[in-house]
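Mind having a look at this structure? Questions to follow.
Note that one protein chain is taken out, while the other chains of the complex remain in position.
Then we have chain A:
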Amino acid sequence: MSFLRKTIPMLGALGRQHQHLKTVVGALPTSSRQYSSDPANDYANFPGAKAPFVSQLKLNLPEDYAPIPIYRVMDRDGFIADETQDPQLSREVVEKMFRDMLLLNTMDKILYESQRQGRISFYMTNFGEEASHIGSAAALEMRDLIYGQYREAGVLVWRGFRIDQFIDQCYGNVDDLGRGKQMPVHYGSRELNFVTISSPLSTQMPQAVGAAYAMKMKKGNDACVVCYFGEGAASEGDAHAAFNFAATLGCPVILFCRNNGFAISTPSHEQYKGDGIAGRGPMGYGIATIRVDGTDVFAVYNAMKMAREYVLKENKPVVFEALAYRVSHHSTSDDSTAYRSPEEIEVWNSVDNPISKLKRYMVHKGWFDEAEETAFIKDVRKKVLKQIAVSEKKLKPNWREMFEGVYAEMPEHLVEQRKELEKHLEAHKEHYPLKNFKQ
């Protein structure tokens, strides 16, 4: 009873508000009688959301929504399911894709082993994700700016980062573009428009969005930004910020999620409960979204072409989710058999391996030559091993460089600290590995 008594005056207040709205918004129904008898025809005009009114109370359950489908071009056996989706790439381009994937794979195996032997301090391999690197990189222009996470070495391979550049970085020697400051695999190249990797996860995401906004503001802009990140990194607050800023500020950025199923040991089903990362795009943030089979280089390529065209034409972002499986251990600090079975890994390393998938396609095309593949791998192996021998003999940069790059110009207190260290090293040189550093 008391509820009713309270409700009656409240209804009166609602009616008065409605009358007020009528006068403000002419398009609304003209009488409150109509409004209450057929609310479904009514469209709400709240500042926070425009949506129809309904009179049935209902919880919107996750299972009421179908998952976003996964686009693919090739099946497991390398056959193209729908000929209209064949990107019709020339033999030359497909061969480059294949060779770059092989190069990455071969280099990864050797550098992984070299870490096990204590030659380099750390390494991260890219096994199982080669297609998402190469397929996406191939669909871009060199002027497009890349922000990576740390497992995108294939993008650099496609862009022309050389074996000596990779290995010199891993050794942090005088020819490392990063000047020995960071751990192995933290590559960067101004020339190749690839922003230097930083270990903290997702920090690159809002940065990429900001870069895209600034690029949009430049006259005649015809370049976009691509930001790679993992499905684990997408749980960080920065990922939310990036999605939301990209959408609200209309930024030509492709937010490329490499969903490989694992964040170190944490499987994706413990990382999120929604429809992957793609599921957040259209409904969550109002961002156009594509989801692809990340083991299918052509699917990644086609989708990336479309995404690039869209972001530049519309000045809006795209959420791009490439699904694959992290065949690699997380890094050389990790043994993934502690949390997943070797059998599971092997399936993804063989049946659904992106390189063998492309190989099968090339076989059907008559473009594959086993002897050529063997010779290529042998050659890469030789080059990588030779480069390791060269890179590990190179000196590290002068230790004084430790103080450089903190600021654009060295402030007085760092000049003083460097002097102090200089004096100390002069007096105690026998305790320091000075001979390994450039003088």
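Here is the rule we use: contacts are C-beta pairs under 8 Å (C-beta built on N, C-alpha and C of every residue); 3 or more make two chains touch, one makes a residue touch a chain; residues count from 1.
Heads up, the rule we're going with is that contacts and distances are computed from a predicted model.
Missing chain, UniProt protein name: "2-oxoisovalerate dehydrogenase subunit beta, mitochondrial", from among "2-oxoisovalerate dehydrogenase subunit beta, mitochondrial", "F-ATPase delta subunit", "RNA 3'-terminal-phosphate cyclase (ATP)" or "Thioredoxin domain-containing protein". Across A:V73, A:I120, A:M205 or A:A242, the single residue that touches the chain missing here is A:I120. Interface note for the absent chain: among A:G172, A:P252 or A:P354, the touching residue is A:G172. Residues 109-110, 112-114, 116-122, 171-173, 180-183, 186, 198-201, 232-233, 235-238, 263-266, 270-272, 333-334, 338-339, 381, 385, 388-389, 392-393, 395-397, 399, 401-403, 406, 413-414, 417, 421, 424-425, 427-428, 431-433, 436 are the ones on chain A that touch the missing chain.
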